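All protein chains of the complex are present and in place, except for one that has been dropped.
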Amino acid sequence: MANLPFVVVGLLFLMGLIAIIAENNLFKIAIGVGVMESAANMFLVVLGYRLKGDIPVKFLPGPVDVYVLPTPQALTLTAIVIALATSALMLSLIVMLYRHYGTLDVREIRRLRG
Amino acid sequence: MSWSVHLPALMLAVPLFGAFSTPIVALGGRRARMIWSVLISSVLLVLSFCLLQYVATEGTAVYVMGGKAWNLTLPSGMAYPVRIILEVDSFNSFIAVIGCFASLAGVLFGLRFLDRFSGKIWYSALYFLLTAGMLGLILTGDLFNFFVFLEIASVSSFGLIAYWRDRPESIEASFKYMLVSQIAAMMVLLAIGFLYGRYNLLNMAAVGKVIQFGLAEKVALVFMITALAMKCGAFPMHMWMPDAYAEAPASVTVLLVVVSQASLVGLCRIVFSVFGSAIVGDVVPWALITLGMMSMFFGVSMAVVQHEVKRLMGYHSVSQVGYMLMAFGVGLLAMGDPRQMADFGMTSMKGGIFHMVNYVTYKGLLFLVAGALYYVTGTRDLDKMGGLAKRMPFTTFMFVIAAAAISGIPPFNGFVSKLLIYESSFAVHPALSVVALVTSILTLASFVKVFQTAFLGPEKKEFSKVKEVPASMVLGMAVLTVVILGLSLFPTWVVSHLVEPAATALVDKGAYIGAVLGGGI
Amino acid sequence: MKLKALFIAATLVLGGILLSGLDAVHPFGVPGDVAMDEYFLDHAMEERSSENVVTSIVFDYRGFDTLGESAVLFTALCSVVMLFRKGRK
Partner (left out) sequence: MRKPLSLVARTVCDLFAWFLIIFGVYVIIHGDVTPGGGFQGGAIVGSFMALLLVAHGGDRVLEWVKASIYWIMLFVGLMMFIGFGLRGIPEGAFFYNFLAVPHDVAKTMAHGLIPFSGTIGVMDIAVGIEVAGGLTVIILSMFRGIVLHDFADSRKETGHDG
């Protein structure tokens, strides 16, 4: 099981996806989206690891020969801020949905629209 | 020569700068905000024309973000590019021009359309961010940059769909679209992670050069196609499209149509320019073709039964996206051997690209007309409307042009592109073009129904005091009408000068790679 | 209820594809090609004299991504403020 982290990333992504589809409470759907986004971020970071690699900052004490790949960390930085922005907007929409429908249950909201 | 070198970067910097500065400019009052938004979108249109002309003369334009010189793609001692590179060939610039036309039409329409509502400063800021996201999707040549602009376009469209926050339906439409769009975005990110993990490259051209069709690339392709098909409303996940298009203000829906086309451009870019000849076997082309056929059929069969104007047009969007997916599927099918390619592959690619452009123009105009009806009558339900033709001559005239174009009546541009698609799909299998023809007839039927109920018919008493929509809204609609007439009256020139080079640029993967890596494969 | 079961089945199929693909990328800890990242590690200090290579990528080599990213943050901000605006203005 050399690449166990990849399997963990896959399962986390699946859990997030199933949470979005199977859940009825709006907040749990939002949490499912959050789990899916962190799974994608983790996938990027896991791609960039090198065995016994050190963090890619140059002036660190002690001899360092192998650095971890820096590009996935830069990409993950962007993906994390995007995940923050979408979850902020999703929670605001949930507040508005609760204001209009008075319930957090997806079944009620879909039935009202018909 | 010197400033036109920076055109691709300015095409993205101007809308972003416009969006960031709109709240500051809006401190100067309502009129300042209006002038600023019209100024930004017209400057953008001019820039896109210069870019189209620049690419026509200079060939593929390559722009390195942050490099010492704008064309220094390969840093010293490296075989592959390191920085973000915008790559604009004749395919991108043609779609970017049409996108800027739709953005200008939406801005002009939106000036007076939202008078009764508040929060217009944030509306126009989000509008330019959506334009920037759409242009970024079209122009970028870097995989992760494609994901970032996909996110900008998505998040700003969530906000804009929920603009009428006091209507429960628009909040729910925005939430439903957000779920589908977030799943799609995360699948795109995973696919990019796969390609980065395999080749440690993020540039589309560089990945296109070294790609072999292994298991990880197959999974990346599956994820990319499902995600981008979701984003442009193909069949299995199309439920959000009619809701989102119906609930958003009309001037936003014009841009939503273009954004869905921009993700289709991204799909073509990845399928043709990154994977291109690496795709072996017939599974992927036939998957695209069946996706397109199902979208066509289900979209239009749902559309005929609709009563609300904008939901009806939303379902038509699903069927029109089906046409393009089928056309690109047929093009990909013929990609294998040059004889098939010359026989029907190129015609289907030309048909797909030309139909993508026509779709944006007439679908945008249809949604603007629906918005005008809503502005005047206050309702979207067809049964309540009637006899508006006499009172609204301009809107009726433009509706007739748009409806004729969408149903493919001969003189109009819709007919030209659909004919190209019928020809090429007939050569693959007659059933394809039969489904396409049936869909076109059903489209015609539903738009005749809309025209008869909304415009002709007895004069309804509550609409007696209805008068024509304000001038700026008519001007907004006129922009798109002029584009439709332009494309319809000179089809041969447009096909030979704009669509032909675009199709060859999209299919010719070697030129795409050569522009970045210098000196061909 | 049937639709939801269909969706969960589709998700499981997608998950199967995902897990099979994940193994094929590269064994954990041993990335295949590292050409681009070696370039960053070597030249970040020399060209841009910044020790933190990740920051030099975020703001200089791929600075355009960060512009897009702050645009996403600005978009979310405008949407939230627009959603909770006071109404008549």
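We just call them A, B and C in the order they show up, numbering each chain from 1.
We adopt the following convention: a contact is a pair of C-beta atoms (placed from the backbone, for glycine too) under 8 Å apart; a residue touches a chain by one contact, two chains touch by 3 or more.
Keep in mind that what you see is a predicted model, and the values were worked out from it rather than measured.
**Student:** Kindly name the visible chains that come into contact with the excluded chain.
**Tutor:** Contacts of the omitted chain with visible chains: A, B, C.
**Student:** Across the whole complex, list the residues on chain A that are touched by the chain not included here.
**Tutor:** 55, 57, 59, 77, 80-81, 84, 88, 91-92, 95-96, 99
**Student:** Counting contacts across the full complex, list the positions on chain C that touch the omitted chain.
**Tutor:** Output for chain C: 46-52, 54-56, 58-60, 63-64, 66-67, 69-70, 73-74, 76-77, 80-81, 83-84, 86-88.
**Student:** Determine and list the chain B residues touching the chain excluded from the picture.
**Tutor:** Given the touch definition above, chain B has residues 6, 9, 13, 16-17, 20-21, 23-24, 63-70, 116-118, 164, 166-169, 374, 378-380 touching the missing chain.
Throughout what follows, only the chains that are shown with their structure count from here on.
**Student:** Return the distance between the CA-based centres of chain A and chain B, expressed in whole Å.
**Tutor:** 28
**Student:** Hunt down the residues of chain B that sit against at least two other chains at once, touch-wise.
**Tutor:** 144, 148, 151, 155, 158-159, 162, 165, 190, 193, 197, 200, 202
**Student:** If a residue has to touch 2 or more other chains to count, which residues of chain C qualify?
**Tutor:** 14, 18, 25-26, 31, 34, 36-37, 40, 62, 65, 68-69, 72, 75-76, 79, 83, in rising order.
**Student:** Considering only the defined contacts, which chain C positions touch chain B in the complex?
**Tutor:** Going through chain C, the ones touching chain B are 14, 17-18, 20-21, 24-26, 31-37, 39-40, 43, 60-65, 67-69, 71-72, 74-76, 78-79, 81-83, 85-89.
**Student:** In the complex of these two chains, what residues of chain A are touching chain B?
**Tutor:** Those residues of chain A that touch chain B are 13, 17, 20, 26, 29, 33, 36-37, 39-40, 43-44, 47, 69, 71-72, 75, 78-79, 82, 85-86, 89-90, 93-94, 96-97, 100-101, 109, 112-113.
**Student:** Over in the complex, which chain B residues touch chain A? Could you list them?
**Tutor:** By the definition above, chain B touches chain A via 144, 148, 151, 155, 158-159, 162, 165, 168-169, 171-172, 174-175, 178-179, 182-183, 185-186, 189-190, 193, 196-197, 200, 202.
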